[in-house]
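Removed from the display is one protein chain of the complex; every other protein chain stays in position.
Now for chain A:
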Amino acid sequence: MRFDTPATTNPIDQLKVVGKPTDRIDGRHKTSGTAHYAYERHDVVPDQAYGFVLGAAIAKGQVAAMHLEEAKTAPGVVAIVTTLDMPRLERGMMNAAYLFGGPVIQHYHQAIAVVVAETFEQARAAAYLIRVDYEPEAGKFDLAAEAPNAPLVGDDSGEGSSGPPEVRVGDFEGAFAAAEIKLDESYTTPDESHAMMEPHATIAAWDGDQLTLWTSNQMIAWGKRSIAKILGIPAQKVRLDSPYIGGGFGAKLFIRADAVLAALGAKAAQRPVKLALARPLIANNTTHRPATMQRIRIGANPDGIITAIAHESTSGNLADGKPETAVSQTRLLYAGANRLMAMRLAPLDLPEGNAMRAPGEAPGMMVLEVAIDEMAEKLGLDPVQFRILNDTQIDPENPDRRFSHRDLVGCLRLGAERFGWDQRNPQPTQVRDGHWLVGMGVAAGFRNNLLTKSAARVRLDREGVVTVETDMTDIGTGSYTIIAQTAAEMMGVALDKVVVRLGDSSFPASAGSGGQWGANNATAGVYAACVKLREAVVQQLGFNSADAVFSGGDVRSGNRSVLLADAASAGDLVAEDLIEYGNLAKTHQQSTFAAHFVEVGVDAATGEVRVRRMLAVCAAGRILNPKSARSQVIGAMTMGVGAALMEELAVDKRRGFFVNHDLAGYEVPVHADIPHQDVIFLDEVDPMSSPMKAKGVAELGICGVGAAVANAVYHATGIRVRDYPITLDKLIDRLPEAV
């Protein structure tokens, strides 16, 4: 099905099932331990051996020699494959780091061997017996030191945020110089780790030249092509299966060392191999969100109208890596006639930077929305009002191009009302509650909505059960449930008459989970397949297709009503289709919007920052399931608190690695950090997005949260911290005298 004109009324608009806050249909499997994650799939293939991946102990250089004698004779060892056994393997899609093969070490904890043994403990113990001779080389590990020489580089995050090396509209320098009120500030965001609960894990088995990977991967079709490219085998010889994923946040968009080394280990051992990356390898072996250094300049007239805005960002990456597209949202979020955006990229020898939840926008909004707060203060304007004043309904770089639907103003107004923003004293440092300095902060949320083709297959059987098959993944997001709701709505059956099967590369290729594109596109693909199935049903039952109504397990037309199941009495009816898109995303800018409100307390003595309450108001098209969408947003808000207050991969700039490479050292919020969260979705539809009229919410929920926290900290303390995370050491010297 080609979607190239705005959606009109369709069966989804009935909203009998879609749009309801349905419990997850996979919830009971997850809570009862019967949803088996990659490492737990003991039954899929017999005789599984265990693999353990050894990471390099240097950040840059060469492996000169590897001494395996002791490891080979250790108890239980079945096979050892080292990086010196083969030339450097190809890379998968959209990855900068080479995962295995050859002597060259690009970054710390790069995989250099896999040991396969009868038990996990034996594999791990034997891996530690491998002695490695290295020839280390000096590397570049300090972004601040490399930034002055970083060239302008444009790119696309692969997840919907992008920019050329430099974008200019009007005359930024002239307008900024002439502006009566100006801001020129610099900010930094640190390297961050996805820190998902389930580590990268894969079971690999060969059957002749056929490879099956039971793995944990967000993008099955990408993964299939990538593993084939890396191993140099035809893609049709590969099957990936990933029905449950214990969190990804972008870390599992790609084939990484777990899948490659499970496959190589299984080949060498001549039996299936199961392995997971040990937690200490996650930070340095896999990908992370790169640190940024950002500069923002804003000029405005005294009435608060922005006349000039510039956002520049510098990040680092391995050679062939991408810049963090942190300026992307500033191209679209606020009006202003004179504009400058620029991205610079410094070559670094740290592990690979790549997509993490809202790549580009997440760190970009953490900075832009603090700058907006600072500018509002300079102007003597309420920060909500300043944002409303500079709202735009057109793409500022291309005035002929409108937003498909944009209600940032509605989010800000409703949020301000619900949060009690009018109770906020505009002056900072005025509110105290016992030993807490209390402040309120606001930020806009913004994230693009991506359209990408997505296919599905639907089957109706004689019991009236509708089975959906697509390689779409559920990374904890609720994909199973919204797909079931879509099929139930389209076929006029109850939710318990729908079976959803996901994550298998033998199913039709979907949008996958990334860039908050999964919900809208994957359900639109199911919609398309269901339209075809409805046609097949109508034809089978001899109805006139134009007026057939699918409802309550029946198909009705005129006075005639037949059980839907009867259409399959002579055999299952199967339909397959995909949604693909025309030019609507080019003629109109599709984005999602939010307003984030946060209240914090800052301990007057110690500077500890604790969030007291949060509210997100989101405008993201039709909300397919308010319950799972809310879960997505509160999870994203929580991640935003982590980014604001504690998350930082600490770089050892001499040895070249992330030092705090476990969950004791890399702190993310715990329950005690997150007291009260509210989420409100504006009641809206976007007919330009798809027949579902829905957009993404999962990444919108993080964009702007960090800035709202930072602005609340400023309001509480009068201290503007421009280097994330806002830890107490950055406040303590500037806090008021202790009592």
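Methods note: a residue touches a chain if its C-beta (ideal position, glycine included) is under 8 Å from a C-beta of that chain, and two chains touch if they have at least 3 such contacts; residues count from 1.
Everything that follows uses one rule, which is that contacts and distances are computed from a predicted model.
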- Note on the structure: Among "3-isopropylmalate dehydratase small subunit", "Nickel ABC transporter permease subunit NikC", "NADH-quinone oxidoreductase subunit I" or "Xanthine dehydrogenase YagS FAD-binding subunit", the omitted chain is listed in UniProt as "Xanthine dehydrogenase YagS FAD-binding subunit"
- Query: Which residue among A:His36, A:Lys72 or A:Arg610 touches the omitted chain?
  - Reply: A:Arg610
- Among the options A:Arg168, A:Arg655 or A:Arg722, which residue touches the chain absent from this view? A:Arg655
- In the whole complex, what residues of chain A lie against the chain that is missing from view? 57-58, 75, 121, 124-125, 128, 280, 435, 603, 605-608, 610, 645-646, 650-652, 654-655, 659-662, 664-665, 667, 669-673, 727-729, 732-733, 735, 738-739
